[in-house]
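A quick write-up on the structure given underneath.
This view holds just a subset of the chains, kept in their places.
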Amino acid sequence: MNGWLITALLVWLAAWGINEFLIRARTGNRTIRSAINIIVPVIFGVTLLVVWEGLVRGFSVPAVLLPPPSVIWQRIVASIPNPIWPDFQQTFLKSVLVGYAIGCGSAFVVAVAIDRSPFLKRGLLPVGNFVSALPLVGIAPIMVMWFGFDWQSKAAVVVVMTFFPMLVNTVAGLNATGAMEKDLMRTYAASYWQTLMKLRLPMAWPFIFNALKINSTLALIGAIVAEFFGTPVVGMGFRISAAIGRLQVDMVWAEIAIAAVAGSLFYGVIALIERAVTFWHPSMRGERAP
Amino acid sequence: MTTHASVVEASGLGLTFETADGPVHALSDVNLTIGKGEFVSFIGPSGCGKTTFLRVIADLERPTAGTITVNGAAPGQARKDRAYGYVFQAPALYPWRTIERNVALPLEIMGHSRAEQQKRIARTLDMVNLSGFEKKYPWQLSGGMQQRASIARALAFDADLLLMDEPFGALDEIVRDHLNEQLLDLWAKTEKTICFVTHSIPEAVYLSTKIVVMSPRPGRVTDMIESTLPRERPLDIRETPQFLEIAARVREGLKAGHSYADQ
Amino acid sequence: QDLYPVTFQLKWVNQGQFAGYLVAKDLGFYEEAGLDVTINPGGPDIAPEQVIAGGGADVITTWMAAALAARERGVPLVNIAQPFATTALEMVCSEESGVESTADFPGKTLGVWFFGNEYPFYAWMAQLGLPTDGSEQGVEVLRQAFSADPLLQGQADCISVMRYNEYKQVIDAGIPEDSLTLFNFADEGVGMLEDGLYVLEDRLADEEFVDAMAAFVDASMRGWAHAKANPEEAAEIVLNNDMSGALMLESQVYQVIEAAALVGDSPALDTDAYEQTVATLLSAVSPDNPAITIEPEGAYSTVVTDRIE
Amino acid sequence: MKRWVDGRILPITVVVLAIVLIWYVFTVLLNTPWQQSVYGREGAVDVPFTQFLSDVFSQQRPVLPAPHQVAAEFYTSVFNAPAHTPRSLIFHAWITLSATGLGFVFGTLLGIGLAVLIVHNRAIDKSLMPWVIASQTIPILAIAPMVVVVLASVRLTGLIPKALISTYLSFFPVVVGMVKGFRSPEAIHLDLMRTYNASPAQVFWKLRWPAALPFLFASMKVGVAASLVGAIVGELPTGAAGGLGSRLLAGSYYGQTTQIWAALLMAAALSAALIFAISALEKLTERAMGARA
């Protein structure tokens, strides 16, 4: 029994050593460098799982409280076709993506719309902060009341959750333009739209991507939790809650694992797009300025 | 427009910034006429209002006293006519555009065709010795190259009036000499009117037909020197007594308006 | 003298449904029985079975179907007493739904409570031969949240209600009682025992614990008897224990009366009712609804109730 | 007048008024179906419009309560109930606030601590950062009940489980912001420290920390709102232990919509107050650090 604990400890120490070694390894080779950048967190994650397995087994934690990763993995493999895939479709492909697109999209449009009115900006932003502080758990039942119990109401929750971060960041981004860059446009007698498209929008991308990244995790959490408040009998949040009630804790963790992977991938994709769009930003260059 | 004798006419011009600490008199009672084809340098200690004056001409700042006309009308009209090119003190290149796209920016805005853009980019980049760097991004260039790219951008759309705020500040003597020659050449060929801010006395004397010496607190014109040098100026004109004499007068004017502790 | 400490986990928030226990605690019945009882309220996402498995409680109250399901999943729960002898779970359908009998169910949307409360419903549908996939011939299932809203707002044709709680809310909202169609799960032959008392099997080997549980059950039944006789006083006690400040005296009086009516004369488990619950659950096994798949063994014990008188 | 327009009071007032107006319109729209079914049952016909409006604005369990209903409920539960009883919103706000505060302090400290480690050790940076991000994709809100149960099994109950959920939600913005902040000093500022052969601690306290302060305040504002959400969510499973979360839930079990909205209003007001407090702290710090007026 304590063999598990000792194994966990040894694996952890070994992984720590390997990672320190990899990090310290100095090489000019770029492919090796980027490989190391991937391997190191993977080793860390695997270690985390091994330690988890070891602790759960070593201390004989009841499976209804916390199952070991191996059991969760078996559950995932067995349940992919049903119910994990339908749940994923319902929650991620419908609620999250639709809500995310509408929320971020409409916030962007509103930000551009109020951008011309300092009056609205000064009035709307503080009120926006106030509204975005409304707890999700409060909005979710209301959205179910308004939009019915299917995915539309979850998407609505996601819209509300993602709207204000996006609005605030976009407005901040549109204001980030330097005085001299703006003056340059003025000397060309450029129109409002020319200035927007050629100067202010490019300048705003780093801020906008910041919001898009924050929102990618918020959206998923929002959709899942919203399903605690009335749903059809499918969806990741529904499954998690129903499975806790039935003490199928392995299923709970299987869905959580899927959510974590999907969320991380979502975040990663946005980060990649960000890298491509804002390649010019100092934080992406990592070279010294001339 | 080409029939106007004077391009810029300021009379009793004043500009006061209201700040939290009280008003700052950036310009006060400036009277100045710049004729077509003139090359006017502005020189003076830091904070004396050189940049502010250029910005007033460009309709980037509104005077609080006096009047100013550009091409015989309000500065705003000249701006809308895209009558001037402005080189800022800093390069102000857009980092997401390559050098070539940066130079193309005013051309895109003013609606030039693609082919026309290509031609002008090639011509102006060549003028500032940046051919071969079209596809680089600003951060891949040294400070001096960036500054030259911003000059190319101001030249690209061929405005009749050039407003240049310390364009050669970050360049070493040799490059500076070279660009001084190029600028004189361009000026001679095209009959442009140029307003030029600099800290360097030899540069001011070498380039200008008229040197305006300014002094701070409040910003005002303390001396105005019409150059007696010929229009044709080889680099070694700078060793002539005539040149040194003008330079000495500028230095005197500068010193008069100077005090270390407060600038 | 030393009081025997007992932690008691409820299935739901403090309300009239648990009046007997709250009364017994507040009026000192437990203390008189030599017990120091802590009553932990539950909530929408608290599974008492999980709490007791994790050592967070000595005894819990839960529905039998959920307890049996937990037992099959490795939490060795044993029923030691069954205060609620009859059931209060019902399904109520609005007038607009047009449902008058079970024959009208196909194509309708039905609100169901999950979280271990869904087993009776699925057994019922299995008995009626209705698929629950939302198809034409079947019914559409809606995971019903905390309240009676889906019926009032027309999102569902029928919803689950507890006789002592949500049903009253529907009436109070102004819907005339005679316009509703009511299905009682017991009458439909799929009634399952509700609030019973459960402990972990191995604890029953401890004589002292069994004594304590006997004292606990006995005192709780005194509490229920008192609540039945004095519903107003019991409702006041419930309100005093309500930390949300949302309960209304009037509805709690109603709830206490209705809940107390469910309590039988003896806390001992009626083995016939047990057999029927098990049989119904086994009749409805499906991959979607795996309550129990094999006949449970040792899921109840009479050692505690035997020790009372 | 000009100062009003340039300031914030007038714009905010106008926006709030607009929202209230829209709210009223939605109140009518959303509550009409129920009102009509009530009229239908009563057999009332040709109800005058004023009567209809007053009925719609005074329903017992409206789908959307009118602003004045919420305001009245808010007023009664804040001012007319003794502050130490569960009937008072102050009572619940205080419970939630204590969990929020504790979780926020834990979360901020944890976030700063992690950021310090990440900035000073490359191995930790490379291994930890992706998992810090992944941790936030776990729907903690969904497993909050299990967390509460698991913690209860090790005898942690009451404030601590809620505070831990708050911590989990609030440490993330702080880590991200502070890593950015600690790395915000320009290369030349770091080089300067190198020419003085300054120790890592000196570099931290004299350069990284002051440079990171603006980022700290920005992340704390996000973090404190997250903490509040965490505390409220932590109160849901233990639905009867008091706090705004349990108030929200209880409101919905018993169909008291107005009570839900009043609790929501209180939650938003709490978070606005917390954010305002942090802004005030920020202003003070900025002034001490010689920022531009």
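For reference, chains read A, B, C and D in written order, and residue numbers begin at 1 within each chain.
One rule holds in what follows: contacts are C-beta pairs under 8 Å (C-beta built on N, C-alpha and C of every residue); 3 or more make two chains touch, one makes a residue touch a chain.
On a predicted model such as this, the values are computed, not experimentally measured, just so you know.
Visitor: Since each distinct chain appears just once in the view, could you give the copy count per chain for the complete assembly?
Guide: Listing the labels with their copy numbers over the full complex gives A x1, B x2, C x1, D x1.
The rule is short, and it goes like this: only the chains that are shown with their structure count from here on.
Visitor: Would you pick out the chains that touch subunit A and also touch subunit D?
Guide: Both subunit A and subunit D are touched by C, going by the contact rule given at the top.
Visitor: Looking at every pair of chains, which has the largest contact count?
Guide: A-D
Visitor: State, to the nearest whole Å, the distance from the C-alpha centre of subunit A to the C-alpha centre of subunit C.
Guide: For subunit A versus subunit C, the centre distance works out to 39 Å.
Visitor: Could you give the separation in Å between the centres of subunit C and subunit D, each centre being the mean of its C-alpha atoms?
Guide: Here the centre of subunit D sits 35 Å away from the centre of subunit C.
Visitor: Please compute the C-alpha centroid of subunit B, do the same for subunit D, then give the distance between them in whole Å.
Guide: 53
Visitor: So which stretches of subunit D touch two or more other chains?
Guide: Expected reply: 63, 145-146, 149-150, 153, 236, 252.
Visitor: Two-or-more-chain contact residues of subunit A, please, as numbers and ranges.
Guide: Answer for subunit A, listing residues that touch two or more other chains: 65, 141, 145, 228, 241, 244, 249.
Visitor: With touch defined as at the top, which chains are paired up in contact here?
Guide: After working through each pair, the chains in contact turn out to be A-B, A-C, A-D, C-D.
Visitor: Help me check something: in the complex, which residues belonging to subunit A touch subunit C?
Guide: Those in contact with subunit C are residues 62-65, 141, 144-145, 148-149, 227-233, 238, 241-242, 244-249.
Visitor: Please name which positions on subunit A make contact with subunit D in the complex.
Guide: Interface residues on the subunit A side: 16, 19-20, 23, 36-37, 40-41, 43-45, 48, 65-66, 119-124, 126-127, 129-138, 141-142, 145-146, 217, 220-221, 224-225, 228, 236-237, 240-241, 244, 249, 252, 256, 259-260, 262-264, 266-267, 288.
Visitor: Using the touch definition from the top, list the residues of subunit B that touch subunit A in their complex.
Guide: 55, 58-60, 79-82, 84-86, 88, 90, 92, 94-96, 105-106, 108-110, 137, 139-143, 145-146
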